[in-house]
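As structure tokens, the structure follows; a few thoughts come after it.
Of the protein chains in this complex, all but one are displayed in their positions.
The first chain written gets the first letter, and so on, giving A, B and C; residue counts start at 1 in each chain.
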Amino acid sequence: MVAFLKRYEGLWLFVHSPAAIIAAIVAVLIMIGAVFAPWIAQVNPYDLSSFSLFDGLLPPVWQEGANPQYLLGTDDQGRDMISSILYGARLSLIIGLAALTIAAVLGVGLGLAAGYYGGRFDAIVMRIADVQLALPAILTALLIDGIARGILPASMQQDLRVAVLTLAIALSLWVNFARTARASTFVQMNKEYVQAAIMMGQRPSRVMFVHILPNILGPLLVIMTVDLASAILLEATLSFLGIGLPADSPSLGTLIRIGMQFLLSGEWWILWIPTLFLVALVVSINILGDFLRDVFNPRLR
Amino acid sequence: MLVIKDLAVKFPSRFGEFTAIEDVDMTIKPGEIHGLVGESGAGKSTVGAAVIGLLSAPGYIANGELSLGDTNLRNLTPDQAHEIRGDRISMIFQDPQTSLNPLMTIEDQLIETIQAHSNVSDSAARKRAVDLLEEIGIKNAAERIKAYPHQFSGGMRQRVVIALAICTDPELIIADEPTTALDVAVQSQVLDLIRRLARDRQIAFMLITHDIGVIAQIADRVTVMRKGKVMETGDTPQVLGAPTHPYTQALMDAVPPLDHRIARFRVPEEEGTAGVVTGNTAEKWLLEGQQYALTGLTLQDLCVRFAGPRTSLFRKPEPYVALRDVNLDVRPGSIMGLVGESGSGKSTLAKAITGLITPSSGVMRLGDEILPAGKARSRHHPSRQLVQMVFQDPYSSLNSRHRIGAILTEPLWFYGFVQDAKERERLAAAMLELVGMAPDAIDKYPHQFSGGQRQRIAVARALLARPRFLICDEPTSALDVSIQAEILNLLKDLQSMFGLTILFISHNLAVVRQMADDTAVLRNGVIEEMGATEDLFARPKADYTQTLLSLTPVMPREWQSAG
Amino acid sequence: MVYFILKRLVQSVFVMLAVAFLAFSLFRFVGDPITQMTGVETSVADQERLREELGLNDPFIFQFMRFTTDMLQGDFGFSYRTRQPVAEMITDRIPATLELGIVALLISLAVGIPAGVYTALRPKGFATQAILMTTLVGVSIPTFVIGIMLIFVFGVQLGWLPTFGRGGTVQIGGWESSLFTIEGWRALLLPAITLGVYQLTLTMRLVRAEMMEVMRSDYIRFAMARGVPMRKLHYRHALANTMVPVITIIGLQFGGVIAFSIVTESVFQWPGMGLLFLESIRFVDIPVMGVYLVVIAFFFVLVNLIVDLLYVAIDPRLRVKDV
Partner (left out) sequence: MTHGNLRKSALLGSALAFCALGASAETLRWASTTDPQTMDPHAVNSAPVLSFLNNVYEGLVRRGQDMSIEPSLATSWEPLEGENGWRFNLREGVTFQDGAAFTAEDVMFSYQRASNEAADVRSWFAPVSEVRVVDDFTIDFVTTAPNPLFPDSIANFMILDKDWAESNDAALPARDAENFATMNVNGTGPFTVASRDPGVRTTLVPNEAWWDDAQHNVTEAVFTPIGNSATGLAALLSGEIDFIQPIPLQDVAQVEGRDGFKVLEGEETRVIMFGFGHEHDTLLYSTDVTDTNPFSDPRVRQAAGHAIDIDSIDRVLFRGKIEAANQLVPAGISGYSEANQNRPAYDPDRARALLAEAGYPDGFSFGLKCPNDRYINDEALCRAAASMFAAVGLDAELSTGPVRDYWPQLREDDFDMYLLGWSPGTFDMEHPIRFLLHSQDDEKKLGSWNFGNYSNARVDELLPQIQQEIDPAARQAMIDEVVGITQEEVAYIPLYTQPLIWAAKDNVDLTQRADNFFMLRWVTVN
């Protein structure tokens, strides 16, 4: 919607920014790969019967001892690297996007309301944000993970690992949205169109979401891209610290964690190919974020 | 002596080159105050920026000569140009609030500037700085110099800005709207100072302004610009008193006179400047809706207090009194003018009436009904519909993310006037027509319109609520004078057509005189004087009103066009 | 001013209590400390007795009340894992984490601010684009990968720097510091860089954005128009004004640095609070985790307060009353 409004300007800038074009191509390719993973990948890494330990640790095709069936080799379980990465990227993106959505809805909602109502409500929201900021992401993840384990029946826990991780990441990201939304809302509150709407007697929710929200989408969109990148990295980091996803449903972060074991063992591809992939994805998203920032903040151009 | 010949400045952009100014000729002699006047987009600031060499990013001088004395300003290296800046040419910016570095003392900024251009010791520089501040009228300069910018009032700050501009004895000062952000009283002092400096120090001033009154008051010569081109140039009495160019003529016509009232401004008939189109569906719809009688407004002993900043745990914060015992009676069907300088409480009054803030005491009555205050006023209170407002800033009063159609149909939908969406759109389009806009504007977004057009849209939006009482809070102060004339004409027409009661808030005495039936003068939250407009302007009783009237720049009567 | 600080303190107490409460509710779910405290051969009855003794069977609120009241009385309890006093364990580890965090922050400032200024003043230059791109890639690699890469390049392959630990430390009045020996600094370098990369990029981008904004402000244009020398213009005028927002964000981030040092400390076996915390999670060492969280919250609150005071130091508008 916003992009649509900016389309002439944004499109022009886009066409003239090689970095943004390359980033967009990379990001889109990865996303296509992720979305269509079940159709592209030759092996389903979640289906344990589709691969065999017998094919484990095969190098990429250009290296000696490779099996041409596995272009980028296999990991220690005999999973095709390409398939794992595609599925991994799929999961990472699902987690990232879902976390982002939750964080955005929660953060923007609270931030808008805090900016709109101000006063005590604002103070309370901001103190809650402080509490959240004071809790490192890993702790949030542990907390959510633990609570889920405490209240959910055992048989559901495994299925909900993704949801739990997503929620944990979302909770450590919402503050960004809340702060930005609040600051932007404060600015908008002084704009006369908002006063006009309030004067008319419009419902606060309508003022917030119909009037103010579209006007603060710009900075929020920038935060979204940056936070999508953060979410994907955070997932990888949590995985490294051992509170990520189980190894049999690998995200990119889990693949890297598994790959870390092979850092020195000679099977470099198990670590570096997913890492490269992750970096390419995150860099692309970040570049696009930068690009959006430029579009929405023309003064810095 | 500054000589500008055939100056052209271009801004390359992705859609090709944009020519900001073209064929500009001008000379300014030492000691001369040269007014550069024009409406927004005329390119007057670009001329100043080109002279001082501070054109913003992609802009460049495409053609022409620029010389100051023997120096050809176009042949300078960037370093040489930087040397000249401050030393021989200096500049004064519009807003004294933002043109001083907030983190440095006045002293540091002055000494730094002096030492940048002459090799003097700190103490010598300080002495010079103190002397200078004394000269431009800052008392107790030796002590005040240690202060930070925020510790000075607006007028004092602009003096400091001027001190910074002249501390290196430049030959030429470019003053870009130096008094626009100032109140009348301060403006007159600053203008006096500029005149004195030109006379005593023989500094040449390029005085860039949109305010013809200011030019009339102090400029020796004047250049009128429009759309990057010079329209007319010459001695001030000649250009303003006997304009030869039709544009200058139109400009003069649009200036509201202070000393008498004219029925209507003369505006050139161009597209989009039209007055009210009569007889369309919107007009009918509005007239249909007049089921209420004319509605007046009475304020009784209205007080507004804000909590001051809390400084101690044990003391209650001192409240800040924004309005004190305001009594105001807006007669049904009349226009009440409310004048006052910035900070006098004008906008607070408007907010109190519209319910955006809660008065601490007092009674407000709309017609015969008591108007509940602030939060006590429910969202469905009828006054929410009956009282509408036209805001000062047309750039912020329309939601830039909404289509004009959405903005205009919102009141129709919200107040439940029209149920059918298509019908709402039709009515909105008709209303646009009524306020002099093309109906196809309905599919566009606010940023596609100029300030004047947006203000028309804002008026249309207010009308679509079928109001009986309209508050206009500085509706024209962000607009160019010719646009102002159009909007004022429009408001007058609408008022007489629909019998609206209007509270017209402005800092501009001349505008109020043209618009208002009655006038109230507000100062520091207190009404100083109130009465019929003609009476009040002709025979002001309060000292404050008298001062205001005397300090407002006026054009000699003989320059004014017959109204 | 005093009122302002008091108000902040009251809010801080609220923040810390809330963190303590959250932290405490988390403990119950991390795992069972008893199985971590006892050996393979310990009988179930013995385990149950231990659980009872530690009060783990008490109602949650009761445990929380005990935790907070003890803490308010300065009693931080004893670690389940090592049986040591938690207060001592944490205070022993604070210097390592603080030094790491501060040096990382300093590195990020020392590199990030000049880089930000440079890229702001030459927004179209090749070097600018290169710097922006490099740092972007830098923040796109997970921290732990960067850390391990640095270890293997500089520690193993080149053998220039130590791969783990703090190197030589010196005891200064109860503060174990690695800042006073060359070995200490050598050990500090890699972890500090690892931890600082993200901050560096953030600082640089922030300084760049703010600087570009400030360079367009009226007072900079006015200073230009007065011929103020360029160096002074850039640093005394522009950079100084940039610092106010930069300090806010950096202040906010410092809390994050301390918290994120968990990863760096784990990779470099850096004996700080983060490492202790990770070990504590592994062993479900509830008292240590609880106190760690409260200490982190305290740091966060403290840094926020310092940031507010720094504003006052930098910005005279907050310092001097109108005359």
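A few points about this structure:
Note that contacts are C-beta pairs under 8 Å (C-beta built on N, C-alpha and C of every residue); 3 or more make two chains touch, one makes a residue touch a chain.
Worth saying up front: this structure is predicted, and the values here are computed from it rather than measured.
Of the chains on view, those touched by the hidden chain across the whole complex are A, C. Screening C:116, C:142 or C:271 against the full complex identifies C:271 as the residue touching the chain left out. Checked against the full complex, the candidates C:59, C:74, C:159 or C:173 give a single residue touching the omitted chain, namely C:159.
Annotation: of A:69, A:205 or A:265, A:265 touches the absent chain (contact as defined above).
For subunit A, the residues touching the chain absent from view are 47-49, 51-54, 56-57, 76-78, 149, 154-155, 157-158, 242, 246-248, 258, 260-267. Remark: the residues of subunit C touching the chain excluded from display are 30-32, 35-46, 49-50, 53-54, 78, 81-85, 88-89, 92, 148, 151-152, 155-156, 159, 162-171, 181, 183, 187, 266-269, 271, 275-276, 278-279, 281-284.
In this text, only the chains that are shown with their structure count from here on.
Chain centre most remote from that of subunit C: B (centre = mean of CA atoms).
Comparing chain pairs A-B and B-C, the larger number of C-beta contacts belongs to B-C.
Subunit A and subunit C, compared by their mean Cα positions, are separated by 23 Å.
Chain centres here are Cα averages; for subunit B and subunit C they lie 49 Å apart.
Looking at subunit A, no residue sits in touch with two or more other chains. Within the complex formed with subunit C, the subunit A residues making contact are 19, 123, 127-128, 130-131, 133-139, 142-143, 145-147, 149-150, 229, 233, 236-237, 240-241, 253, 256, 260, 263-264, 275, 278-279, 282-283, 286-287, 290, 297, 299-300. Those residues of subunit C that touch subunit B in the shared complex are 1-3, 6, 217-219, 221-230, 232, 236-237, 240-241, 314-317, 320, 322-323. On the side of subunit C, the complex with subunit A involves touching residues 11, 14-16, 18-19, 22-23, 25-26, 28-30, 132-133, 136-137, 139-145, 148, 152, 209, 212-213, 216, 252, 255-256, 259-260, 262-263, 266, 278, 281, 293, 296-297, 300-301, 304.
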